[in-house]
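Taking it in order: structure first as structure tokens, then the write-up.
A protein chain is absent from this complex, but the other protein chains hold their places.
When the chains are written out, they are named A and B in that same order, and each has its own residue count from 1.
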Amino acid sequence: ECAWLCDLWPCDRLKNTNVRVSLPAVCFVWQIAMIVLFGVFVRYDKESDAHWVELKKTENLTDLDNEFYFRYPSFQDVHVMIFVGFGFLMTFLKRYSFSAVGFNFLIAAFGLQWALLMQGWFHHFDYSTGKIYIGIESMINADFCCAGSLIAYGAILGKVSPVQLMVVTLFGVTLFAVEEFIILDLFHCRDAGGAMVIHCFGGYYGLAISWVLYRPNLHRSKRLNGSVYQSDLFAMIGTLFLWMFWPSFNSAIANHGEGQHRTAMNTYIALASSVLTTVAISSMSKKGGKLDMVHIQNATLAGGVAMGTAAELMITPYGSLIVGFCIGIISTFGYLYITPFLEERFKLQDTCGIHNLHAVPGMLGGFTGAIVAATASESVYSKEGLIATFDFTGKFENRSPGTQGGFQAAGVCVAMAFGLVGGAIVGFILKFPIWGDAADDNCFDDEAYWELPEEEETIPPVLEYNNHMTQQKHRET
Amino acid sequence: ECAWLCDLWPCDRLKNTNVRVSLPAVCFVWQIAMIVLFGVFVRYDKESDAHWVELKKTENLTDLDNEFYFRYPSFQDVHVMIFVGFGFLMTFLKRYSFSAVGFNFLIAAFGLQWALLMQGWFHHFDYSTGKIYIGIESMINADFCCAGSLIAYGAILGKVSPVQLMVVTLFGVTLFAVEEFIILDLFHCRDAGGAMVIHCFGGYYGLAISWVLYRPNLHRSKRLNGSVYQSDLFAMIGTLFLWMFWPSFNSAIANHGEGQHRTAMNTYIALASSVLTTVAISSMSKKGGKLDMVHIQNATLAGGVAMGTAAELMITPYGSLIVGFCIGIISTFGYLYITPFLEERFKLQDTCGIHNLHAVPGMLGGFTGAIVAATASESVYSKEGLIATFDFTGKFENRSPGTQGGFQAAGVCVAMAFGLVGGAIVGFILKFPIWGDAADDNCFDDEAYWELPEEEETIPPVLEYNNHMTQQKHRET
Partner (left out) sequence: ECAWLCDLWPCDRLKNTNVRVSLPAVCFVWQIAMIVLFGVFVRYDKESDAHWVELKKTENLTDLDNEFYFRYPSFQDVHVMIFVGFGFLMTFLKRYSFSAVGFNFLIAAFGLQWALLMQGWFHHFDYSTGKIYIGIESMINADFCCAGSLIAYGAILGKVSPVQLMVVTLFGVTLFAVEEFIILDLFHCRDAGGAMVIHCFGGYYGLAISWVLYRPNLHRSKRLNGSVYQSDLFAMIGTLFLWMFWPSFNSAIANHGEGQHRTAMNTYIALASSVLTTVAISSMSKKGGKLDMVHIQNATLAGGVAMGTAAELMITPYGSLIVGFCIGIISTFGYLYITPFLEERFKLQDTCGIHNLHAVPGMLGGFTGAIVAATASESVYSKEGLIATFDFTGKFENRSPGTQGGFQAAGVCVAMAFGLVGGAIVGFILKFPIWGDAADDNCFDDEAYWELPEEEETIPPVLEYNNHMTQQKHRET
């Protein structure tokens, strides 16, 4: 059906996974560009600059007033989620674990640098000095920004080259910074844990890329598109670090004090709830009530995604439980029925099922946040609590919770639109046959991009044994 | 010998591991019950409620006075211990790693919800409003409360179904909340790291369950009751995260300031000491001085358990070293001699040896705490330090350290009694043949409850080869 595309894009040429020129070139050139741009634009903010020692005296601050102490423990948890969480979650494939954890490492390391710049230009640019001032909050936001591209990696896992992943990240971070600017700054939405800006955007971005890169003959790599016992255990390391630290993820940039406190607690509760419904649906769906590791590794996390916006708000503890309850069911159903349906009917190959873990829970989480925001009241939040929670200050002083809810809902649509349109465009760019991606029968294979160690146990020498038996027989006769 | 039981309980019927109805039913019904009960009872406490913004002003607080900043880093460490620590520690069995980490995940996610309710009713119930108010300390305590049931899981690992584990957790958390109320509230004991309320209780609870569920023919599953090289490495992930974060476990709910500081340091020192004596005894016990991974994975942790009560007190740094020194020896001896002895003579099958890691070190840790408390003096603690450390306020204003020591010792006995009696009762409930546990020859096998991936390396096709040889022979003749 997409044959007309092949006229435009020569997608049928022989695939060649040699990246010996392109990968070093991309790494070197982009890293040098980072150095130059950092040199021109990036400086320490006032809380990480040595001048703070004087500022502390003039403003009568204590050491603990430094933002570092409010955010650093959460930052480290988020950092673990980005590198160990996302990295190991994708190691479930039997022969793609090096690429899962290694390329995740590479693109996150690049993405966070580019994010410091992009988010700096859009959010923290000081027009008087022409500089971006960075601190601990910039580091958390840079990690968040990477997450969007790492989610997208989940959809195309095993089917793209590291060079393509760098391109995905370059555009992913760029698009992220723009949609985040629209949603958080122009629409003045609340989205502490990024249900909209991270998960909804990242999910649809990855799905759109994967849809454009559809491989009709991917079944030729079917032998490698599955897990083994040990790889599922490595993936559980990723799952658990994501699950455990999700309260930190959602609360990392929430308001000081009760804001961070409530966000962490709501997320903690919702995640617990989604574990039980995931197990329930998984068990119901299989003969003998056996559980499926794919569900346990993924759908248990949907509670954290779905609380990305609402966790900061007064959703109540039982409200959090309900969100976790529903999203656990929806996400597991997605793995059971929607992902196969999308692949068969919409030609959408989604290796990790990010549709069910990020795209849909992110979208629903965004709408949940919109509803909770729209129903906010002074009796529940207190007058000052309402202003502080939604930052109804400055030109947003007179915004009502109802209006806020409307903007929150609009934010979800912006995130989806950026994901889908941006992903489609990036997908077309990646169809160029210059990126070193594998042929359809070599997907999901580390062999293409890694020097692999020899096998531990050599195959039993059946052939030798054969010869030996034949000789014996000759002797016998 | 227990034949008379079989008349009462039909324990001999054919075992059936199908949990397709029971597991989803338990998950759904109990999760819905949680939502209803949370809806009726659970609200944000004042430090996580949006009203705090106003409270902060009226009470002249700063953001940092929020309890969140005193406890959150410790909470995250405890959370890692519960899910990665306990989960991976039990992955040492060659074919039960999915169940180890997966069921640990399930029951902890349920247990923490039930614990928020049970501990709330017993400790934080506000009779004026009829509500429970939760915050960061509730989250830590809920994780602690789960730990009791996760310890019990260690004794019955491989021999029970996930439905039985949910029952173990339901009753475990309930019993925990009651004994904790007696020990901490009525007896006014100090037990920051839960040597008594968590480890001693959890250990004996699990042992009593396992004793009732004795399987005379468990040797039929012997082929699976052992580790392989990789599974031992996965277990070391659990060991190390438990070991590293134990200072946070013991100090998480200790007094602010010097209380948390001293508790963390004492635990850190004691754990280091128990590593050396564990290695020494392990090496002495084997031909050639070879070390046994079972000891390294478990007995090294006993120092943390044994300091659960005393770490908060002025036990002195060398006192901590001595506790670690002794308990490392005792625990390793337990693995070498006591566990086999208990299995042979007392028909007590203890898969993970929780007797040596939790029950005995917890009990001894409780008595250590009693002794250190009884010998406390104003010269060592200062007058106000003594009051603050033991909370000698209100109706306990006139309690002497000697009396405190007596109550601490009584607390150990309460914990043991609750564990043994409660565990025996729960064990009998679990003997009902409706829970889907495996037959004696299918224990320690993930196959019963998990869809397993196919093997990485297929077994050499001996059968095909057979046929091939036969045909060859026919042709030859």
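As a working rule, contacts are C-beta pairs under 8 Å (C-beta built on N, C-alpha and C of every residue); 3 or more make two chains touch, one makes a residue touch a chain.
Predicted model only: the values in this text are computed from it and were never measured.
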Which residue of B:G130, B:G288 or B:G394 touches the chain not shown here: B:G288
Given that one chain is not shown, which residue among A:L106, A:A374 or A:A439 touches it? A:L106
Using the definition of touch stated at the top, determine which of A:L89, A:I134 or A:L240 touches the missing chain. A:I134
If I consider the whole complex, including the chain that's not displayed, which of B:H124, B:R262 or B:H355 touches that chain? B:R262
If the missing chain were put back, which residues of chain A would it touch? 17-24, 27-28, 30-32, 34-35, 38-39, 42-44, 47-54, 56-57, 63-64, 66-69, 72-73, 76, 79-80, 83-84, 87-88, 91, 95, 97-98, 101-102, 105-106, 109-110, 112-113, 116, 134-136, 139, 162, 230, 234, 237, 436, 448-457, 460, 465, 469, 476
For chain B, residues in touch with the removed chain: 64-65, 69-70, 73-74, 77, 94, 226-233, 236-237, 240-241, 243-245, 247-248, 256-258, 260-262, 264-265, 268-269, 271-273, 275-277, 279-281, 283-284, 286-293, 296, 300, 314, 316-318, 321-322, 325, 380-386, 388-389, 457, 459-460, 462, 469, 473
